[in-house]
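Take a look at the following structure, please.
Only one protein chain is missing from this complex, and each of the others stays in its spot.
By letter and in written order, the chains are A and B; residue numbering begins at 1 in each of them.
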Amino acid sequence: MSERDGKFVLPIGPQHPSLKEPCSFKITLDGEVVEKAVVEIGYNHRGLEKACESRTFVQDLYIIERVCGICSHAHTSAFCRCVEEMCGLLVPRRAEYIRGIVGELERLHSHLLWLGVAAHEIGFDTLFMYTWRDRERVLDMLAAIGGNRINYGVNTFGGVRRDLEPELIAEIGRVMDALEEKLKYYFELALVEPALIGRLSGIGILRPEDVRRFSAVGPVARAAGIMDDTRIIEPYGVFREIAVNGVTDDHCDVYGRTIVRVKEMLESVRLIRVMLRELPDGPISVKAPRRVPAGEILIRVEAPRGEDIHYVRSTGGDMPDRVRVRAPTEANWHGMSYMLEGFHLADVPIIIAAIDPCYSCTDRAVRLTDAGGSSLHAWEELRRLGIERYQSLGIDPSGIRLREFPRG
Amino acid sequence: MKKKLHLPGELAGQAIRNVFAKPATIDYPHGDPSIPANYRGRLVYDAPRCINCLMCMRDCPSKAIRIENRGTKENPDMHAYLNVARCIFCCQCVDSCPKKCLSASNDILLARLSRDELSVEL
Partner (left out) sequence: MLLDILKILLFPGFAFLAAYAFLLEYVDRKAYARMQNRVGPPWYQPLADFFKLLGKKVIIPRNAGKRTFAALPVVSLAAVATAYVSVPVWGRAAIVGYEGDLVVVLYLLSIPTICLFLAGFSSHDVYTIMGAFRTLTQMFAYEVPLFIAFLSPAVLAGTWSITGILAFYADRPLLALVNLPAFFIALLSAQSKLERAPFDAPEAETEIVGGALVEYSGRYLAFMHASAMCELAVVTSAIAALFLPVLTGFAAADFALYLIKTLALLLLLTLLRASVARIRMDQMLNFCWMVMTPMAIIQIVVNLFLRGGLGL
């Protein structure tokens, strides 16, 4: 139990039922009201950028696909576009359309998942079960297209790996019809159900100026009326041909984020219908070289959670020199403490969930700062400190000869 | 937005209707999980067509597959070994194979009782 000046410090995480991945929040409570919130991320560092740098581009595609358990297609789309731009490949139109269809199906499944998680956080388990039931239909479609429910593996350099058969196109159309009906019901529910409105509105407020200050992206920014949809402000792929109707809202709170997501799902259904109707014939991929010409590139793609940025640098070999993945959640973390402070403890899970956090996509490396007594050590000094520590424990490691490590 | 007064529990109608509807879930080991035919499950290997180019081994992101020629160059005896515990089912090997001797099946029942049993010959 931690008490300080009569205030309760409640640790949420690293293990907590409302967190789907490890992450730590130190919530200082004044009664039931959050006085101060400290966000500590970094439990999920997987070293994936380094792993990418030590494998070939083809192998990296599958690491990048596993950056996120939900928006796997957005990440591979960004990575593939990086490589395609550097190699100067022209992706066939049919492939761009299939990428677009899978991307929008992914947005549907991600937002339905979010709606379910949000409902669960506010103790609305029936809505949670309903949205996840409907999400299963989308996942079945994705499995039928790509061969897996989550890591569809549709993208490859120069196009897509699997074609859409006519029966599958008809099946997707049928699923969209069924889903649209359900989505309209959820939209109606979000507009009138007092249990939802009472729990979601007025909490986790992030106004437009705060969005700019914390550089929030995705539905969090769009709920504050800031249109930052990459598909609209910087169209790529199929969205150069098919216009997206942007969705914004002016509630600035968790309720606004819910409305934005539900409306975006309806827009995704419309886009999938248009893309299926106008799906051009032709090849689905062009041959990509194994070696990527030297150069560097930065690509933006709209993932379901917001803008996803990939940076790739190549030195002309078959392995990248540097890969940087900035998942959308990384941009949304900065405003989290601000969003939490001043609201009730009961609202903490839903405010955290409202940015649709993806912890492991975000965690990159440990940052050393001068604050809090941490310090930077040179290699020799670190080694000396280590030897002293072991000597203080009664072990003398100074006789052990270590291989000289390369510096720099 | 509508200003009509609504009582909480809009979902009650759906809930009552669902009591009499067929459940969306199945009683797992007994029901039919309906795996699509082109699912990326366990790999299938067609040894006679293999030319021992080892492209699959080279492209495998997780170093799960191993191709071995037990015979001679003129009289090959090809074997493929898969470590199912390492395999991430991306099926890049299927795409990389120039002779299409690897393919994916929709067999997803891959759980075994020990780690050793997960290393299988295809």
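One rule holds in what follows: a contact is a pair of C-beta atoms (placed from the backbone, for glycine too) under 8 Å apart; a residue touches a chain by one contact, two chains touch by 3 or more.
What you see is a predicted model; the values in this text were computed from it and never measured.
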Contacting the left-out chain: of A:His45, A:Lys184 or A:His344, that is A:His344
One chain isn't shown here. Among A:Tyr130, A:Phe157 or A:Tyr359, which residue touches it? A:Tyr130
Taking the entire complex into account, which one of A:Ala37, A:Ile63 or A:Ala119 touches the absent chain? A:Ala119
Take the complete complex as the reference. Which residues in chain B touch the chain that isn't displayed? 8-12, 15-16, 18-19, 21, 23-27
Absent-chain interface as seen on chain A, which is shown: 1-2, 8-11, 16-18, 32, 119-127, 129-130, 133, 195-196, 198-199, 344-349
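Here is the rule we go by: only the chains that are shown with their structure count from here on.
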Chain B - residues contacting chain A, complex: 1-2, 4, 6-11, 14-15, 24, 34-36, 38-40, 59-62, 88-92, 95-96, 104
The chain A residues in contact with chain B across the complex are 55-56, 58-63, 65-66, 126-127, 130, 133, 136, 140, 143-144, 146-148, 151, 153, 156, 161-162, 189, 191-195, 198
